[in-house]
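Here the complex is missing one protein chain, while the rest keep their positions.
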Amino acid sequence: MVTATAQPVERENYLNKHYGVGSWLLTTDHKRIALLYLASITFFFFIGGFFALLIRLELLTPAGDLVQADTYNKLFTMHGMVMVFFFLIPSIPAVLGNFLVPMMIGAKDLAFPRINLLSWYLYVIGGVMMLHCMLTGGVDTGWTFYAPFSTAYTNTKIVEAGLAIFVAGFSSILTGLNFVVTIHRMRAPGMTWSRLPLFIWAHYATSIIQILGTPVVAITIVLVAAERTLHLGIFDPKLGGDPLLFQHLFWFYSHPAVYIMILPSMGVVSEVIACFSRKRIFGYSFVALSSIAIAVFGFLVWAHHMFVAGISVYAALIFSLLSYSVAVPSAVKVFNWTATLYKGSIHYEAPMLYAFGFLGLFTIGGLTGLFLAALGINVHVTDTYFVVAHFHYIMVGGALMGYLGGMHFWWPKISGKLYPEGWARLAALIVFIGFNLTFFPQFILGYLGMPRRYYDYSHMPEFQVLNVLSTAGATILGVGYLLPMIYFLWSMRYGKPAPDNPWNAAGLEWQTASPPTTFNFEQEPVVTWEAYNYEEIDSVEKPEVHVVG
Amino acid sequence: MSDSQTASVSSAAHNPALLHHFATEEQQRDSASLGMWIFLSTEVMFFGGLFCAYLIYRLKYFGDFAAASQTLDWKLGATNTAVLICSSLTVVLAVWAAQQAKRAVLLGSLVLTLILGFAFLGIKSIEYAEKFEKHHVPGPTFQFDQKVPGHPDQQASPGHAQIYFALYFVMTGLHALHMIIGIGIFVWLLVTAWKGRLTPEYNTPMEIGGLYWHFVDIVWIYLFPLLYLIDLHK
Amino acid sequence: MAGNVDALYIFLLIVTGLMTLLVFTAVIYFAARYRTQKGIRAEQIEGSTPLEITWSVIPFFVFMVIFLWGAVVYFRGRTPPRDSTEVYVVAKQWMWKLEHAEGQREINELHVPVGRDVKLIMTSQDVIHSFFVPAFRMKQDVVPGRYTMAWFRATKPGTYHLFCAEYCGTQHSGMIGSIVVMEPAQYEAWMSGGSTGPLSASGEKIFAELGCVTCHRSDTQGRGPNLQGIFGKPVLLEDGRTVTADENYVRESILDPGAKIVSGFKPVMPTFQGLVSEEQLNALVAYVKSLSKPGEAGPKTAAVPQTAPDANKAKGSQVE
Partner (left out) sequence: MSEHSSSSLTTYVVIWLILLLGTALTVFAARIDLGPFNAAVALTIASVKALLVVLFFMHVKGASEKLLKLVVISTIFFLFILLALSMADYGTRLWS
């Protein structure tokens, strides 16, 4: 574990070993596929972000004056679909997970490299279908597709959007399958389960959800498409069907899907906090098992999205009770991360700032989940901006902070270049401030009663002040998201070459070159140490780690 | 794809089927098998959503479901069940033969499996054709005029019967699609076996192809009583 | 009701506020106190099982308190008091049609007296909507094909927002209205105009027009069950089950008569699916219900002569 200084002649690595478009489009190297994903999800992130910006601009004034009502409805629908299915769900797993899972366990690649490439192609096919759908009219049902509006009333392109999500869903399933097999079968000698980085545990848990949840929403989409084209009556009350069945099947996946987004982010945060506190994570096994617990309990709570939908009160009781079961492991994680800081040696590099941001936003997002799980309060705040704020705190505050933190943390490994640290810290700050300004007012809006998916609130001008704050925050947030993209791109060309282990971090991925060679390691690693062995690492005398660009 | 690029691992030298990123053949085989099992978990949940919908409507509209179910020919359904069970036997024989290097048994079992697979689809298509003739296909032409079994004076609701047939077609259609994919896999296996590429040392494709086939069989084992045998005694 | 919800809300604000404060203080304090310093290494701590159990179990019990409290509030909100005033709600893209049991019809506006329990019997003509009155902390999805119920008691006169809270298409945000809460005297004055007679009376008329009376006779000779006094009572079905004759049961019996056959009767009733509008169904339900009201053996037929509804009070009066 020597901090290699950058060498004058570029070493052979996964980026420069082959050249040409074909070497990328036909690659089976998990690292290159990760970069393919990075490019594609960034593209979709900015599309989704653009929709979000338009939504916020429309809500600046109470009247519906920027776009037509139909356009607005399509905007929030596309925003949701693009962000959920084409950005958040693949974000950390398909980019950072793809890049790091094999490396962290000392494998040369994922177990099924060709299936991995197939996943990316499925994602792209789904994405192109989604783009085509959006460009030729779009969908206006909200990302939730509720029947019978989606099956019998709207005249927008439900079938096409559904098919796009169906295809992208299989991409997600295959990624999860690949991870589980890889983690079971490809670990290097000595890499026991208790030595796995928590990032791996988190991805294992995520994969369980992808494998078992996604097919249910896939078949639900098939039923919606069939119902829409053939009028089967499965979800149509006029023909004897029950529209609530759609909601049950939809949320069976779509609630756990939130954990597909947040669990990998938690994995990232565990790595970052350990590294920048120079400590082993407090209560390693509890943090590891809480990931699995979240994945399993996550399947037991779906109908808390339906407390006012007309389900039986007894079912509501059961689901409310079970919803709290998922709160316990989430709380355990937060407490353990906090405890890890205790008596640490804390550095404030950008990834750590993102991790702090994650802790703050996830705590707020998680605790407001307690409000929503409480039946009496859920009735009032469900389908209002309170819910919108809550899930953005989890899915954007939590998942996206983790994603950005992870991108900064592993960027030197991925690109072989250092990003400008000052800018990165600034961006972290801007994102944190912008995020809170955007979404905190929405909690208040929601409790005051502003329903979500409202295009025009001219009869309720009292809501305007908070909406203006929110839109102002969104502008700041937009800047915060643009900055990293700019300086990451900049650093690819002008950044200082990264040493192999710029953070002096534990973990196998830091023991190979930056960027790594095609098969990750010069020779198969043998693991003889526990995870997060920062005590050993720091007891070796070496210059202070400071790589501020 | 890139397996030809390196031969860094020593044991890779003698087996071209060993992909570069695996250390041993055993690791590769275990990975493939686990991968197939996990894929089957996905498949279970895929059908699971349908079973869930079926269960709910069957309990809600039991009489109408029974009436609709009894327009099906349970003899054809039972025959198809037997056909699939026989094909499962030939599949497991093929796996065994590949491991024991019994080429004739292997090829014979694969051919038999394919014949049984086609027989299943043939019988299924006869049933489907009958649905079209009787206007039992959900959609604008759907017609249903049956009494509820055990209630000679009660007309079954056509709307609810249509839900039954919708689920019938989605479930058996999806199952048939899996059969078609399975037949594709087995044709490929037959070619591979014919070329002598399935050996006692390397027969992973045969093994995981077999797992898939058995799974499709299991789905039918549930579909048969659920769809064909509702209140048959009435 | 608003008070109950707010009390729980404030309790939750305090609890979660304390938790947030705890976590934030700890994070900020540790981050500042243990910032990296030359010559001082991090102290490795493996973890602590007692601590893990503590911070799993204590939150768990706090969560259970929240759960139970929330459940109590929810149950209260789902259980309409027995003698509530009844209002039938039909939602459609994109308006609310409301009809008082006394016969007044309104669109996007509901007049109620202060201090009286109001029960809403709601259904939708098309997609799912949601009846949301933020001031009453009350929300219930309105689902096509069935009734969902909600109730509230307004405590202060005034005009309150009514929103559709379940996304329902283009003009979702235009599907709003108001609840006008009036002093009892004013309310009585308002009620005195604009009625075409009680809803149950129109129900009785429809009952006769559709020929229901020929089978559902008020003696035991009918081919269908006698409907006198059945509402709210358990009904023994032919397959041995017992169900309560509530609004949804009556509704289903009209639209899908074969679903629940009353013990001792033959399934001979034809379906009225597609033959009656949601408003007519509501009237029929109100009529069947009126047959069970004590001292109201039958509705006082046409107590109020058929007059044109007062345009100011009830804007929409036509049944489509």
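A, B and C are the chain letters, set down in written order, and residue numbers restart from 1 in every chain.
As a working rule, a contact is a pair of C-beta atoms (placed from the backbone, for glycine too) under 8 Å apart; a residue touches a chain by one contact, two chains touch by 3 or more.
Here the structure is a predicted model, which means the values were calculated and not measured.
Visitor: Which of C:Trp69, C:Phe131 or C:Tyr147 touches the chain that is not shown?
Guide: C:Tyr147
Visitor: Per the definition of touch given earlier, which of B:Ala17, B:Cys86, B:Ala119 or B:Ile185 contacts the omitted chain?
Guide: Of the candidates B:Ala17, B:Cys86, B:Ala119 or B:Ile185, B:Cys86 is in touch with the missing chain.
Visitor: Can you name the residues of subunit B that touch the chain not displayed here?
Guide: 33-34, 37-38, 40-41, 44-45, 48-49, 51-52, 55-56, 59-60, 74, 78, 81-82, 85-86, 88-89, 91-93, 96, 99-100, 200, 210-211, 214-215, 217-218, 221-222, 224-226, 229-234
Visitor: In the whole complex, what residues of subunit A lie against the chain that is missing from view?
Guide: Residues in contact with the chain left out: 184, 212, 216, 244-245, 248, 252, 299-300, 302-303, 311-315, 318-319.
The rule we apply is simple: only the chains that are shown with their structure count from here on.
Visitor: What are the two chains with the top count of C-beta contact pairs?
Guide: Greatest count of contact pairs is found between chains A-C.
Visitor: For subunit B, what residues touch not just one other chain but two or more?
Guide: As it turns out, subunit B has residues touching two or more other chains at 61, 157, 159.
Visitor: Got the subunit C residues that touch at least 2 other chains?
Guide: 256
Visitor: Touching residues of subunit B toward subunit A in the complex: what are they?
Guide: It is residues 1-2, 6, 8, 19-23, 27, 30-31, 34-35, 38-39, 41-43, 45-50, 52-53, 56-57, 60-61, 138-140, 157, 159-160, 162-163, 166-167, 170 of subunit B that touch subunit A.
Visitor: Using the touch definition from the top, list the residues of subunit C that touch subunit B in their complex.
Guide: Listed in rising order, the residues are 256, 258-259, 261, 266-268, 271, 273.
Visitor: Provide the residue numbers of subunit C that touch subunit A in the complex, in ascending order.
Guide: 4-5, 8-9, 12, 15-16, 19-20, 23-24, 26-27, 30-31, 34-38, 40-48, 51-52, 55-56, 59-60, 63-64, 66-67, 69-75, 77-78, 93, 126-128, 130, 132, 134-135, 137-141, 143-146, 148, 161, 163-174, 176, 256
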